[in-house]
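Heads up, one of the protein chains got dropped from this complex, but the rest are sitting where they should.
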Amino acid sequence: MKILRFAAVGVAAALALTACSSDSDTPSESASAKPTAGETSAAPEAATIKLWLNGTDTPQALRDYLTTTFATQNPGSKLVIEQQDWNGLVPRLQTALSSADQTPDVVEIGNTQSATFTYAGAFSDLTSLYPELGGDKLLPGFVEAGTADDKIMAVPYYSGARAVFYNKDMFEKAGVDIPTTLADFTTVAQKLTTDKVSGFWFPGQDWYNGATWIYTAGGDLAVKDGDQWKGALSSAESMKGLEQVQTLFKTANHAPADSDSNEPWVPFNQGKAAMFSAPTWARWSIDLPACNEGVDPDDKSDEATAKRTKQQACNEKHTGVFAMPGNAAGEYATAFAGGSNLAIPAKSQHQELAQNLLKIIFSADFQNMLGKNGLIPGNTEYATSMGDDVYAKAAIAAALGAKLTPAAENWATVEGDRTLEDFFQKVASGADLKTAAAATDQQISDTLNK
Amino acid sequence: MSTISAPTTVGPAPTNVGPARVRAAKTSEAGRSQSRMSRRLLSALAVVVALAWVFPIYWMVNSAFQPLNKLQAENPAWLPIGGTISNIRRVVNDGTFWQAMRTSLAVVVLVLVAALIFAFLAALAVSRFRFRGRKSFILAILVVQMIPAEGLFISQYQVLDGWGLVNKVAGLALVYTAAILPFTIWMLRGFVAGVPIELEEAGMVDGLSRVGAFFRITFPLLAPGLVAAGVFGFLQAWNEYTLALVVMTDPAQRTLPLWLQSLVESNRATDWGVVMAGSAVIAIPVIAFFLLVQGRMTSGLVSGAVKG
Partner (left out) sequence: MAATAPTIPGTATPGTTPPVRRRRPRMGAYALLVPATVLIAVALGYPLVRQFRISFQEYGLKQQFGAAPEWVGLQNYTDLLSDSYVWTVIARSIAFCLVNAAVTMLIGVALAVLMQRVGRGARITLQVSLLLAWGTPVLASMTVWQWLFDTQNGVINWTLANVFGLDSWAHHSWIIQPLSFFFVATVIVVWMSVPFVAFSIYAGLLQVPEETMEAAQLDGASPRQRFWGITIPMIRPVLSIVLLLQVIWDLKVFTQIYTLQRAGAPTRDTNLLGTLIYSYSKDFGTAGALATIMLVITLALTGFYIRQMLKEDEL
């Protein structure tokens, strides 16, 4: 599940960015929205509610904001935030969500995991609350992933942003510029490649990045045909993207076929890669030997802090970022969007308080706070809060037309079986594309229609 | 009863000592020097094997002293020379680590006490009494170990949830105890069978009460068996991950394996040096416990294992 988070990619912010110029309505505390479940009384009974957040993406300041704001707006009630790990989240949800005593009242869930739980009836219907939380301005792909049988059961929390990091010195030495199209990207990567250096670090199992080429070429992982799902890797469009992927694997990459998308900065730091694609927070993991000041991470002295600042500046001076380009100059690639959704478990005994918490999360204040912390907020209207430094620009640019995995009930099983990891590994190992794609399509169809 | 009398019936009696094809006897002189030679060779071999076996553990400890950039460098750092203790420091200065340590210790103590007492009673029953269903019971505790546990956690969770034991040390300890009981009973019963009842009776003739005789005479003789069984219980309860994952969802109730996993999971870049330091520190109580009881454990294994 960790991989999910690592795969956080840009999202369809721009789509809404254009539409957001209209009224910027601040979510009111209007208790008018009728609770879809639970108590019908005007003021909910005071209680302590539990929010599960995963990993450390939500910074402490934002957590504090939520607990204090919730306590102020709901006198007598209290919010407790319990941090969960991405790894092992699914078994935890499988058990805890079925227990009225133990269930959290609001949960964060990976967007590709949503479908499984929404179809299983684990969450409460949020359709009537949806307009108040942001309506159409909420990341559409994420809303779709949280919708089952036309009921909205999970709403977007945030989306991670992804960008291509590159070594400026290597670019200069090879005499290449930032690529302007996806085809150009391959050429540039090839030019950067030497015996020791990968032009583009492309791990064999990294299907989250690989999906970019499939999506940009107009292909898909699976499509719905009537009421049946069908694996779509062998469609003409997907194959076009996959051919580019295989070319990159073959001619511009030394990453092992058995490696995954975790920690691509390690070879970058070692000088073995000229480019890699990762969530924008990877900037904090770039540690070029030439810049390393050798400070102890525990050393809190002024001198050490100064050295660390100098080190970071040096690293960023030698490293650049850009958003993956699209089919034509000026366009951006359609990347896979990673991130998470929020939902209210059906078993929660405090439905109304939980809804109150959601309203706080979707308030302008909180959405802007998410943006300031480098996450694309669930309500795209506030994406501008991400700022305008080069990282934010790349992130927002990458968000153009980003796309999610198929919103099929059993999609999580495809991921659980690691079908796509196996497939991309075969592509990286030089397997015949047609055969491999056909076999994998069959597996995907079997799983999705089970 | 402090020394071993020939265990004549352990296994088929060694009646047949081979077709005494007497070989030309070597002179005792040559034999001795040769055996000293071969003993030295074998000792060297033992040390080589020991080094190979311990290497992964060495690597864990070595990595615990490396800063991240050295850990991820192209050439491995073989020795912790010039290393850093900042990884270790970060572990021991981490409040959540000590919290998890307390939880894990509490679970282990509960599990060991409960499992050893219950298993001991059951072992007493199957090895001191003949009763209807005895063999079925023994068979059942063997078969129960054959079933994969990967799919059981949901039902176990429901049992605990029904009793309000989720996120409670007692709840986790309950399931762990049940999980190790079959094996523990299995080990202990051979052991109990090994203490002749006559000893206890002799003690009673000397004026001890039944209970007194049991605790003064039989119980001490069982110590190695209890220790050997305890080691297994300790290992299981200390290392278990899957069930703890679903039962202990409150971060304040994490056990050590969950804590360790959360280090890897923090979705920013993982600081592997700290993970290794955490791993090494977690292993210390286990190894200390091992070393403490090792002598008794080996002897415990003798009877436990032999009687199966």
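First chain written, first letter: the chains are A and B, and each begins at residue 1.
Just so it is clear, a contact is a pair of C-beta atoms (placed from the backbone, for glycine too) under 8 Å apart; a residue touches a chain by one contact, two chains touch by 3 or more.
Keep in mind it's a predicted model, so treat the numbers as computed, not measured.
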item	value
Given A:A346, A:A383 or A:A402, the one touching the chain that is not displayed	A:A346
Subunit A, residues in touch with the chain not shown (by the definition above)	90-91, 94, 97-98, 116-117, 119-122, 204-205, 254, 256-260, 266-267, 346, 412-413, 416-419, 421-422, 425-426, 429, 443, 450
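Simple rule for what comes next: only the chains that are shown with their structure count from here on.
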item	value
Between subunit A and subunit B, centroid-to-centroid distance (C-alpha), Å	42
Residue numbers on subunit A that touch subunit B, as the complex places them	2, 5-6, 55-57, 82-88, 91-92, 94-96, 98-99, 101-102, 263, 265-266, 269-270, 272, 281-282, 284-285, 287, 289, 292, 296-298
Complex contacts: residues of subunit B adjacent to subunit A	67-69, 72-74, 84, 86, 89-90, 153-154, 157-158, 161, 164, 166-167, 242, 245-246, 249-251, 258, 261-262, 264-270
